[in-house]
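Only a portion of the chains appears, each positioned as in the full assembly.
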């Protein structure tokens, strides 16, 4: 089992969970009651932070684990940590202003692309060399 | 392979799928045509039930499987069933009124936290004891 990747997975899940807590807090702060998700631009940005992180989970987790299983645990965990750092910068930026979302977003996208390419390489290599 | 966890996974996927059917039915009942997702508070609550369950899938499934692989199959499956029961109560409550969503929500959150803590413990224990 890839232990470091397993721990990074739990860290990523925790960060994603935290974006949900931010939305719950923003509901109170900006007076947007559930089930509404629109009506106040400051709330909507916090909501989009959660949604965008949600949108990337089914991309990030599969490539993270395919990299871990086909390439190695350490590499997957390191790129996973870069993804998490990028997400933290993204969350901090986007909750301030829509224009400040790009920097952190690029970092987590870079980590995801690296995991993707590594996973493709690892799978193809394994298919060609058997096992 | 953790067979019980595999079965509970399919059960959870089925329940989540059912929240999508509820939304499709609510579209007809409350006259909210796709692609709209707002305009009627009764529809919006049903839509939020599906969305919230979707939001929790990338939390629940990873912690369920890390618990199953690092702790044991039976424990993961039992906590997974508690999560499903909590979700059923949540769905039944929230589709009636926004205030009735808290009870079932707490149950599924408790099961998720237990899976998370167990998974962390299992991974750290395995790292320290090798293998």
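The letters A and B name the chains in turn, as written, and every chain counts its residues from 1.
Simple rule for what comes next: contacts are C-beta pairs under 8 Å (C-beta built on N, C-alpha and C of every residue); 3 or more make two chains touch, one makes a residue touch a chain.
Note that the coordinates shown come from a computational prediction; the quantities given were computed from them, not determined experimentally.
The full homomeric assembly consists of 3 copies of the same chain, 2 of which are present in the displayed coordinates.
Here is the rule we go by: only the chains that are shown with their structure count from here on.
Residues of subunit A that touch subunit B in their complex: 1, 3, 6-7, 9-10, 13-14, 16-17, 20, 33-36, 38, 50, 54, 57-58, 61. Within the complex, the subunit B residues that touch subunit A are 38, 41, 44-45, 47-48, 54-55, 58-59, 62-63, 66, 69-70, 98, 101, 116, 119-120, 123, 126-127.
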